[in-house]
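Shown here: the complex without one of its protein chains, the others still in place.
Presenting chain A:
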Amino acid sequence: MAGKDGSGKMLDFTDSRQVSLPISRVKLIMKSSPDVSNINQDALFLTAKATELFVQYLATYSYKKGTGRETKCLTYGDLARSPEECDTFQFLADILPKKILARDYLKLLEEEEKGDEGDGEESDDSD
């Protein structure tokens, strides 16, 4: 994909001069970290560029691991598996919880309850 700049020249988004993410927003996120006062321009550029690389990496990695399941579609599930499979993504473990259908979770809960109480007190009907 490419865009155009003011002179009509086609821009390549892999152009190293360009960052395809809004710098101001990157800065906003950075400043939301505690104890951050100033950020120099190089640091901003590097962070924005690194973020691009990171997105590419996360997408590619998860997609590759996912192929064979939902073929050709990158799903949330693919992403959620990445912290387990790759140390680099460990820091994402808390924000990538696995999803579970409500009914499956409720089954889990019921089983736990039965286990706890020991005598399987009826809190529900059978199907």
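Assume a contact is a pair of C-beta atoms (placed from the backbone, for glycine too) under 8 Å apart; a residue touches a chain by one contact, two chains touch by 3 or more; residues count from 1.
The working rule: contacts and distances are computed from a predicted model.
Visitor: What is the protein name, per UniProt, of the chain that does not appear here: "V-type proton ATPase subunit a", "Nuclear transcription factor Y subunit beta", "Immediate early response gene 2 protein-like" or "Auxin-responsive protein"?
Guide: When "V-type proton ATPase subunit a", "Nuclear transcription factor Y subunit beta", "Immediate early response gene 2 protein-like" or "Auxin-responsive protein" are compared with UniProt, the left-out chain turns out to be "Nuclear transcription factor Y subunit beta".
Visitor: If the hidden chain were put back, which residues of chain A would touch it?
Guide: Considering the whole complex, chain A reaches the absent chain at 1, 3, 5-7, 11, 13, 16-43, 45-47, 49-60, 62-63, 72-76, 78-80, 87-88, 91-92, 95-103, 105-106, 108-110, 123-127.
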